[in-house]
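Just below is one structure, and these are the notes that go with it.
A protein chain is absent from this complex, but the other protein chains hold their places.
Letters A and B name the chains as they come in the text, with residue numbers starting at 1 for each one.
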Amino acid sequence: MSAIVAQGVSKYYGDYPALRDVSFSVAPGACLAMLGRNGAGKTTLLKILAGLSSPAKGTVTIYGKPPRDGEARRAIGVLGHGIAVYDELSAFENLRLFGELYGLADPRKAAAEWLERTGLERAADGLVREFSRGMRQRLAVARAFLHSPRVLLLDEPFTALDDRAIAVLQTLLRQALADGRTIVMSTHQLREALDLATEVGLINRGRLAFRGERTQAMLDDPGWIYRHYGEA
Amino acid sequence: MPGFLRDSLTIAAKDLRSELRTKEALNASVSFSLVILLLFSFAFDPSAEQTREISGGLLWLVFAFAGALILNRSFARELPNDCLDALIASPISGAALFAGKAAANFLLLLAVEAVSLPVFGVFYNIRWWGQFWQLAGVLALGTWAMTVIGTMFSALTVNLRLRELMLPTLVYPVMIPALMSAIQLTTHLVGGEPLGGDVLVWLRLLVAFNVIFTALALSLVETVLVG
Partner (left out) sequence: MRERFIILFTGFAAVLLVRNLYVMLVKLPDEAAQGAIFRIIFFHVPAAWTSFLCFFAAFVCSILYLAKRNLRYDAVALATTEVGLAFAAGNLITGMIWGRIIWGIWWTWDPRLTSMLICWLLYAGYLMLRRAVEEPSQRARISAVLSIFAFVDVPIVFFSIKWWRTQHPQPVVWGGGTMDPSYWNMLFLNWVPLILLAVVLILIRLRQEEAQREIDAVRRWAHAL
């Protein structure tokens, strides 16, 4: 079974189509990098995959379930633009909260484990509002990975991250791929993304303009895909 | 539905914990209620007899205005860092999210009322505790009505610019029947008489209002949150 299937997905803002008839599937263990300009529809697509928004036409399934289904939502980990943790809570409290919301058997243990994996174990009881930017970003990464999601949806994950957070995220993503998890990321940062990606998609004004395997040509010249499939 | 209950409690505990840590809304609301109570003394001559007759109206105006400060914050507190998206993407239902937030708001509003009611008694020389338990029940029912409407409209307007400007004009007209019932019942109870006879129609109205709008909010909140 495919990890993600999108079939004829369209989404309108008023009469303006933000996504037009987008269909693709992602096999388990693959990493799909969604490229495209600002406003092309990448974020809209990720929101629909994450169940934050419903398509006007078409269907999306995550391991065979619609995205708003409880099982699908437990399978998805989302890392969006915001860090999605609470400033007034401590790092540990934040992770425990999401551990409880995701119905983990032992939220405390999972929280402690992920604090360690993101190098935040010493800041566990510090309030997030006292954290540095890099620490906040690592906590955000820990929150997204906390419930061992089978599908990771990352919206511009490398934008605005500091070097250490990028390193942490890349290590975790590589490990996730090695574990057979599926990743979809939207990104501008071609080099970091193409490095990880096994597959590449390009969205152009709401349409899926290109979808294929990542090739050596792309790695050698990251602008290649835009020149070949993007409109000038 | 134990899952629903557990999720609601998790959300309520989270909201209460972060509010009690900063006390931003709570402090603002309590202070505002004291200011309104002070202002009333200039609006009319605070003799005990007269005040008793309009005590329900005065109290509920204080509760409604001061409570708005807490209710407005309810979903708005999820905006920094895009926490709302993370909650919606998590496996809890929109209804559980709503119920948890409403429960937290309910307790915070009761806390504000627990401060402003005795102060009202002192300022205006009103012995309000004659029917203590019945009054507590009416406060709980009226507060739940404000909570349901306030929390729902907080969710409705969470992503809008001008949210704070708009909420009072949207929320109070919807609340009017509940506020009216609560005012009638409270005036009656502060007067020292137990509920009974004609007044019971207001109790029924208040309960019906709560049931109808709680059901409506729980069934529509998912639509509001998922775009």
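Everything below uses one rule, namely that a residue touches a chain if its C-beta (ideal position, glycine included) is under 8 Å from a C-beta of that chain, and two chains touch if they have at least 3 such contacts.
Not measured: the values here are computed from a predicted model.
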Item to complete: Mind giving the shown chains that are in contact with the missing chain?
Response: A, B
Response to the item:
Where A:Lys65, A:His81, A:Arg164 or A:Arg205 are the choices, the one touching the absent chain is A:Arg205
Practice prompt. Consider the whole complex, including the chain that is not shown, and state which of B:Asn27, B:Gln50 or B:Asn159 touches that chain.
Written response: B:Asn159
Response to the item:
Residues on chain B facing the left-out chain by the touch rule are 152, 156-157, 159-163, 166, 169-170, 173-174, 176-177, 180-181, 184, 198, 201-202, 205, 208-209, 212-213, 216, 220, 223-224, 227
Worksheet entry | Residues in chain A touching the chain absent from view | 12-16, 39, 56, 205
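As a working rule, only the chains that are shown with their structure count from here on.
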Worksheet item: Taking each chain's centre as the mean of its CA atoms, how far is chain A from chain B in angstrom?
Response: 38
Worksheet item: Touching chain A in the complex: which residues of chain B?
Response: 3, 6-7, 10, 14, 17-18, 21-22, 80-83, 85-92, 226-227
Response to the item:
Per the touch rule, the chain A residues reaching chain B in their complex are 47, 50-54, 68, 70, 73-74, 76, 78, 80-89, 93, 97-98, 100-103, 127, 143
